[in-house]
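Can you keep this structure in mind? I'll have questions shortly.
And then chain A:
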Amino acid sequence: MSAATAPTAGYANRPVAGIEEEIYAQLVARFKDRLAWARVVRPRVVAIAIDRAHLIEVCTYLKEALAFEHLSCITAIDWKDHFESVYHVSNWHNGCIVQVTARIPYDDPRIASVVPLWHAADYHEREAWDLMGIVYDGHPKLERILLPKDFQFHPLRKDFAQEVDRQYISRRKLKGGK
Partner candidate 1 sequence: MPEFWVNMGPQHPMTHGLWNMRVKVDGETITDAEPEIGYLHRGYEKIMEVREFEKNVVLTDRLCYVSSITWSHVYCLAVGRMMGVEVPERGQWLRVVSLELQRVASHLMWLASYGPDLGLLTGLLWALRERELFLDLIQLMSGMRMNQNYPRIGGVRNDVPENFDAMCRRSIEHFLGKLKGYEKLFHESKIFLMRTQGVGKISAANAIDWGVTGPNLRACGLNVDLRRLDPYETYEEVDFEPQVWRGADGGDSYARFVCRFNELRESCGIILQAFEKMPKTGAYRTKAPRRAEGEGFARTEDSRGEALFYVVGDGDDRPYRVKIRSPVFSTMAATPILLRGNKLADVVAILGSVDVCVGEMDK
Partner candidate 2 sequence: MVDWELVAFVALSAIEIVASILVVTNKRLVRAAFWLAITLVTIGGIYLLFRSEFVFLIQILVYAGTVPVLLLFGVMLTRRKIMDEATVEGS
Partner candidate 3 sequence: MSHGGESAPLVPNLFDVCKVLTLAILGLVDAILDGIGAAIPPLGPPLAGLSDFLLGNFVVTVVTWIIAMTVILLWATLFNLLTVMWLERKFYSRIQDRYGIMISIWSLPFWPFNRRDRPTHKGTGYLQNVADGLKLLQKENLTPATADAAMFHISPVLIASSTLMLLVALPWSSGFYIARLELGLLFVLAAFSLAPIGILIAGWSANNKYTLIGGLRAAAMLLAYEIPMILCAIALVFSTGSLNLFDIVEQQERPLIDFGLFAIPAWYAFGPQILGFLIFTVAMVAEMERIPFDIPEAEAELVEGWTTEYSGMRFGLLFGFKWLRMIAGAALIVTMYLGGWSGPVFTRLYVGNIPIPVFPEELYFLVKVWLLCLVFIWISWSVPRIRIDQILQIGWKRLVPYSLLAVLIGAGSRVVRP
């Protein structure tokens, strides 16, 4: 599809009122039992949580059926007992953004790659692997991106200790607080 024939009419660049309820309803109807939780956060924002096994299914549905063409961001979170991979998927037609949280067990940090759906995931998944050590299965080139090639650790993990005390001691901490 070249730029000349792109359906620019489809991109009205105006938010659609009530779109979040609609998307929410569709997602719940489709993935009723597979959603860990789902809620409407604020206008134009829907958040859902799933298990990593359903990721591709949900993402494919979002992209193909609901026209969420734009993958904004992939975040990996270390919750000490499990990982989360958070996908912010957005829709250029109505301004809606869906936050998909996929739960990953701590001892097996693997999840399917969404690069086949959105190429935008390429760098974000590389970054998440680089900094958090989550393996994205099926990623074409899962290499270090921000850190040097021979770096040994995944620094955003919580067990990668940051020398907090030497850098910054809050007054509260001096008093013996948290």
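For the reader, a short list of remarks on this structure follows.
Assume a contact is a pair of C-beta atoms (placed from the backbone, for glycine too) under 8 Å apart; a residue touches a chain by one contact, two chains touch by 3 or more; residues count from 1.
Regarding selection, all candidates are chains of the complex that A comes from, given by their letters.
Values in this document were obtained by computation on a predicted structure and should not be read as measured data.
Touch between chain A and the candidates 1, 2 or 3 in this complex is found for 1 only. By the touch criterion given at the top, residues 1-4, 6, 8, 11-15, 42, 44, 69-73, 75, 77-78, 86, 88, 90, 92, 95, 97, 99, 118-120, 122-124, 127, 131, 144-148, 155-156, 160, 162, 164, 167-168, 170, 178 of chain A touch candidate 1 in their complex.
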